[in-house]
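Structure below; questions to follow.
Below, a portion of the complex is reproduced, with chain positions unchanged.
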Amino acid sequence: MTRAMYPGSFDPVHVGHVDIVEIAAAAFDEVIVVTMYNPAKDGFFPLAQRRELLEATLGHLHNVSITSAAGLVVDAACDLGATVIVKGIRSATDLDVELQMAQTNKAVSGVQTMFVPTEPDHSFVSSRFIREIASHGGDVSALVPPLVAEALARKVSE
Amino acid sequence: MTRAMYPGSFDPVHVGHVDIVEIAAAAFDEVIVVTMYNPAKDGFFPLAQRRELLEATLGHLHNVSITSAAGLVVDAACDLGATVIVKGIRSATDLDVELQMAQTNKAVSGVQTMFVPTEPDHSFVSSRFIREIASHGGDVSALVPPLVAEALARKVSE
């Protein structure tokens, strides 16, 4: 029985995240999607809304659950009993930073990271660019689940 | 139940390979180590010996089995009923090639690749350098299991 953890800030969840969760859900017995947050800093969406959008988007996957954590990813992994951390990987530059984090996490806690390549047609999607484009009134409906597109539109029109 | 496949030429198996198999064996229900060979080209060690050295090295892992295949890795995955291909990943340059192969394999067969970072202290080890150093009489005993070191010494002294 392997419990995998997929950490991220999911601010907001996008189609690339959904790909990774579906792949992890097919490969591991149980997947916990963990919204990492910084108690001292607000996100673009509040934590509760980020989690709601994840629940609405991933509710159809029966072995996936959603939670949130502050602090270190490895501490969350240990608290949740996860032995594998799943990360999406897009490019060589991503890898160098992620490899360093993965090896540090293994050295201090024994938790193993596995990298899942993003789907090619979603490989360029990032939450940061989505927030930026949506904030300027751009159309990001191809890059996020429909509910997220609506939430972005509401947030920007406020 | 996830059956993962770890393909390679394992010519010869080294400490970096052993790390990856141990990690895969802990994460997946079943792991098949597949020695890929080219029927038209001899390796440094014959296929049978490569498989024997793998068996001797990995025999202690109860959910790991050893086999061999020619042709495409994805065809082997489909034949063996494996839904995940596990690859070790050392560096950004590795990644760009592996990412391309992983996305091609997914597009033509649906089989998913996952990347496992090598252990830092084994990150530089490669079968090619081991063969090269051993052929010149160098000492590679820190880079391979003891049985492989002996096989290399015998082969080189011939």
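Each chain gets a letter, A and B, in the order it is written, and its residues are counted from 1.
In this section, a contact is a pair of C-beta atoms (placed from the backbone, for glycine too) under 8 Å apart; a residue touches a chain by one contact, two chains touch by 3 or more.
This structure is a prediction, so every number in the text was calculated from the model and none was measured.
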Q: List the number of copies present in the full complex, noting that all chains share one sequence and 2 are shown.
A: 6
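We adopt the following convention: only the chains that are shown with their structure count from here on.
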Q: In steps of 5 degrees, what rotation angle do you get fitting chain A onto chain B on the CA atoms?
A: 180
Q) How many angstrom lie between the CA centroids of chain A and chain B, rounded to a whole number? A) 30
Q. How about chain A: which of its residues touch chain B in the complex?
A. 2, 23, 26-28, 83-84, 89, 91-93, 95-96, 99, 102-103, 106-107, 112-117, 119-120
